[in-house]
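The complex appears here without one of its protein chains, the remainder shown in place.
Note that the chains are named A, B, C, D and E in the order they appear, and that numbering of residues resets to 1 at the start of each chain.
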Amino acid sequence: MLLFVVHLSTSKHHKQVESKGIDAMSGLFEDGLGLMVLGMGFVFLFLVILIFATGYMSRLLNHFFPEVLPVVTARPVASAPDSSGVDAQLTAVITAAVHQHRNNKNS
Amino acid sequence: MLLFVVHLSTSKHHKQVESKGIDAMSGLFEDGLGLMVLGMGFVFLFLVILIFATGYMSRLLNHFFPEVLPVVTARPVASAPDSSGVDAQLTAVITAAVHQHRNNKNS
Amino acid sequence: MLLFVVHLSTSKHHKQVESKGIDAMSGLFEDGLGLMVLGMGFVFLFLVILIFATGYMSRLLNHFFPEVLPVVTARPVASAPDSSGVDAQLTAVITAAVHQHRNNKNS
Amino acid sequence: MENKLLNLYHDTGIYQLEFGQFAMICVGLLLVYLAIKKGFEPLLLLPIGIGAVLVNIPGAGFMAEPIYDAAGHMTSPGGLQYYIYHGGIETGLFPLIIFMGVGAMTDFGPMLANPKTLLLGAAAQFGIFATVIGAVLLGASGIMDFTLADAAAIGIIGGADGPTAIFVASRLAPDLLGAIAVAAYSYMALVPLIQPPIMRALTSKEERSIKMVQLRPVTKKEKIVFPIVVIILVAMFLPSAAPLLGMFCFGNLMRECGVVDRLSDTAQNALINIVTVFLGLGVGSKLSSEAFLNLETLGILSLGLIAFSIGTAAGILMAKLMNRFSTEAINPLIGAAGVSAVPMAARVANKVGLEANKQNFLLMHAMGPNVAGVIGSAVAAGVMLSYVGG
Amino acid sequence: MENKLLNLYHDTGIYQLEFGQFAMICVGLLLVYLAIKKGFEPLLLLPIGIGAVLVNIPGAGFMAEPIYDAAGHMTSPGGLQYYIYHGGIETGLFPLIIFMGVGAMTDFGPMLANPKTLLLGAAAQFGIFATVIGAVLLGASGIMDFTLADAAAIGIIGGADGPTAIFVASRLAPDLLGAIAVAAYSYMALVPLIQPPIMRALTSKEERSIKMVQLRPVTKKEKIVFPIVVIILVAMFLPSAAPLLGMFCFGNLMRECGVVDRLSDTAQNALINIVTVFLGLGVGSKLSSEAFLNLETLGILSLGLIAFSIGTAAGILMAKLMNRFSTEAINPLIGAAGVSAVPMAARVANKVGLEANKQNFLLMHAMGPNVAGVIGSAVAAGVMLSYVGG
Partner (left out) sequence: MENKLLNLYHDTGIYQLEFGQFAMICVGLLLVYLAIKKGFEPLLLLPIGIGAVLVNIPGAGFMAEPIYDAAGHMTSPGGLQYYIYHGGIETGLFPLIIFMGVGAMTDFGPMLANPKTLLLGAAAQFGIFATVIGAVLLGASGIMDFTLADAAAIGIIGGADGPTAIFVASRLAPDLLGAIAVAAYSYMALVPLIQPPIMRALTSKEERSIKMVQLRPVTKKEKIVFPIVVIILVAMFLPSAAPLLGMFCFGNLMRECGVVDRLSDTAQNALINIVTVFLGLGVGSKLSSEAFLNLETLGILSLGLIAFSIGTAAGILMAKLMNRFSTEAINPLIGAAGVSAVPMAARVANKVGLEANKQNFLLMHAMGPNVAGVIGSAVAAGVMLSYVGG
């Protein structure tokens, strides 16, 4: 019995559209309005708290643990190992090419 | 009861080899022959349809959307991003090496 | 009934601490001691067998299939394909740079 | 033998195909076309489109349920999309893993440099709740068959965040999941078309030309601590948003902490790619003709467009308001980026700004509200799950 | 204490090992040897071999079923291979994911340049159905215990396509899965030994020396539209092949469309590698002594070899027939590549062609029938699933 009730209440296929009276309709609208008011209120509340928390966090961190060298904003994390490898390689290549050039010149 | 039957019919361990009569044997052979005829027929049918469909597709596409530069057949997809990066780098390296060379020459 | 017993015996929440008598305590200690003796004994036994097996394996392999070139111990598996690609590229870059240099020299 | 031949014929799509399935295969192919030719969020719409095609092939059994005998042994295996949908989408696992990967790709630097922009990310969520009202009206008036849960799930399209939309829809309105996901990703792809007219209508050329002061550099420590602060606030104020924001912040922490780069790299690449392929196929499995070819889908698509437009407008108006009260000038265009749709919306703000003033680079300034919008819509999702579910 | 020592001894492999398990461990080690030393399809045969070793360790419980109490809580976890087999192979998920990855690795260019070669891919499937007849005869005559489903699953070895064989076997004859998979991959590895004598026997040196006209360039658009055409044809004519060909074409579309390179890259690398490891361990779990050490396995191995040989011959003969009627010359050797076994069979055709004429490079021409063979065997698999299952 109980299981049947659970099934009914969760199943989308039994939505009782036909029995929807004016009460149900205005109830749905009221619920929607409540969701909007509560929702927007909560989103603003949360993000305003986050603004203060973030600002406070930044001030605390920069006060107690000041960093001399600021981090560059756009950090290419994923490509970091590759690019570093490439730099070393670049240097090696240039060195080799220049070396080659000098040898050629001497000969 | 029904479940027992289902179990029997799906279980490989109950294959009724012992009761296999001549009828069953020739039935099996007939089924195999049918599978061969139908199978080869269908494979050919499908691939012949595919030949026509492909040819038609190619003609339509090349008629309505002609491409000037044909794509090279063997495309190294996986290495594409790397190689493009490498090309840019190649250019940079050569530029740097040549630049270095000129500086050396001037000095 | 049986299921209940199974449940009891596997559930940590029904550990019968309160009824733990001196027998149970010394039983637990004895079990622990047994585990230690057996465990250390077995670990040594297994690894001693492994020493002999490994030594025997090495001698057999090096006797029947002697390798001329010993493998370098620290093998950089993951980076192998990349580095080989880089080598080819290095060569190409140097060739290009040197070529460029010669052209410049001639002009 | 003739019998078997007849069976084979009865198994063909030609014999079995119903009109609805045919229409949905066309819808799937349309999504594939939009993904490839028009570049509409191809990472998701291509798998969704193919998923829609596959699930509508009659007799292919992509959504077939597995059948077990009484002893629990499988007598007939389920279809690929059955396992994907029930294993990864119904459970919420795939959207959460994607969100972790998105977190690992997100740079909160511009937002931390100017936390006030979080307000823009809040304002733009008005699109979500206005749409809920729209859907509720359609439902209450009896035009369409929407419950409050449906309305909430439809509204989240306005959040312009794919995984959030899929996560919420899978919990509140699984039948509408296909339409909601398609609408969310389509409108995210259409941001460069939808937003500019609204942006031009609500701002003067002077406003669009406003230059903003350069952002202060943000330290590594701030970036590391920020996701932890968000997790703590979520735990305190909105636990129902914790699955989404918890995984998002976990991903971001992996990115910023600098000690687990290999995990961060995998979360941003192999893992998110694998899950994206399956998420797309799973969402596509909900594009059946019964669920998609009806009036409700039309309502969802229309409401989604309205949601995007209202969200954009709310963001711009909030930016104008803030500009009036703020000591530092704020270009109202960056308010439009508050809808999220990272990084498309920020690029659009930048582009429209450049039209008004060729020296005005708003990209970095717009990235702040842009990532704030992701947090904002996850918070909105949490409120909805708590309000409708509780 | 002595009791416990005795228990420990009773737990050892020395005490428990039965002869069948010992023999199967040796079979597993043989597969590992062939994979490493002889290069027999090592990506699959190494995991299969190790899987066979592990599942036959007495008391290690790699195939142990999990045990739950009445309340649904696990009292004893299952073994690794139990979860792999039942989660990934019985459900068909792993072969389908592999097939998606193979699709993402396949270039249909050479086939699109010369679609007639699809006929070669069709003809070579004769090996499959001839083998079915062979297995049926063995079954009908009472020599071996093969049903029609078994015969169909054995025949698919002749398709020379590993994932297709595993997919079909897991559905039609799970007990024979181990032997069928081992036969399929072993013969695919043996293509360079099996095919050349047949190729030389059926062709003259002049035929082998035939040069073919260079392939026309194929446009990007053709490559993009082709997988969609295949999906539509499959949907129309053979839905039972849709799981295999649908995933294959999905993978190929990801590869060719150019807008989801990161998904294509993952499908070709991380994802297919992960699934390959587990697929191998799961297939290995079916190499138990009861299922493998019997007369049927001998029959399967023999029939598989016959299937390969007949498929090769059928492809060559069809190429000779086509050469007679075609305006452009066709080298009969490329017909042998119609069995699939990509790209090994195409390389063999190239090599045998070079023996006859040192200037004759057939590789690209043989790639057409080669990939056509993949489609052909998936179509054959669909017919079998429909015929036997329906």
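Everything below uses one rule, namely that a contact is a pair of C-beta atoms (placed from the backbone, for glycine too) under 8 Å apart; a residue touches a chain by one contact, two chains touch by 3 or more.
As the structure is a prediction and not an experimental result, all values here were calculated from the model.
Student: What are the shown chains in contact with the chain that isn't displayed?
Tutor: Answer for the hidden chain's contacts among shown chains: A, C, D, E.
Student: Of D:I143, D:A235 or D:L295, which residue touches the hidden chain?
Tutor: D:A235
Student: From the list D:L271, D:L287, D:L333 or D:V352, which touches the chain that is not on show?
Tutor: That would be D:L271, which touches the missing chain.
Student: Which candidate, D:L5, D:I133 or D:I224, sits in contact with the chain we can't see?
Tutor: The single option touching the absent chain is D:I224.
Student: Please give every residue of chain A in contact with the chain that is not shown.
Tutor: Touching the chain left out of view, chain A contributes residues 3-4, 6-7, 10, 30, 34, 37-38, 42.
Student: Determine and list the chain C residues touching the chain excluded from the picture.
Tutor: So the residues of chain C touching the unseen chain are 12, 15, 17, 20, 25-26, 28-29, 31-36, 38-40, 42-51, 53-55, 57-58, 61-62, 65, 67, 70-75, 77-78, 80-81.
Student: In the full complex, which residues of chain E touch the absent chain?
Tutor: That gives, for chain E, the contact residues 4, 7-8, 11-14, 16-17, 25, 29, 32, 35-36, 39, 42-43, 46-47, 50, 53-54, 57-62, 66, 74, 77-80, 83, 269-270, 273-274, 276-277, 281.
In this text, only the chains that are shown with their structure count from here on.
Student: For which chain is the distance between its Cα centroid and the global protein Cα centroid smallest?
Tutor: Nearest to the common C-alpha centre lies chain B.
Student: Would you say B-E or B-D is joined by more C-beta pairs in contact?
Tutor: B-E
Student: Measuring centre to centre with C-alpha atoms, which chain is farthest from chain A?
Tutor: E
Student: How many angstrom lie between the centres of chain B and chain E, each centre taken as the mean Cα position?
Tutor: 13
Student: Please work out the Cα centroid separation of chain A and chain B, and write it as a whole number of Å.
Tutor: The computed centroid separation for chain A versus chain B comes out at 37 Å.
Student: Using mean CA coordinates as chain centres, what's the gap between chain D and chain E in Å?
Tutor: Between these chains, centre-to-centre, one finds 39 Å.
Student: Hunt down the residues of chain E that sit against at least two other chains at once, touch-wise.
Tutor: 237-238, 265, 269, 383, 387
Student: Quick check: what residues of chain C touch more than one other chain, meaning two or more?
Tutor: Residue numbers touching two or more other chains: 93, 97, 101.
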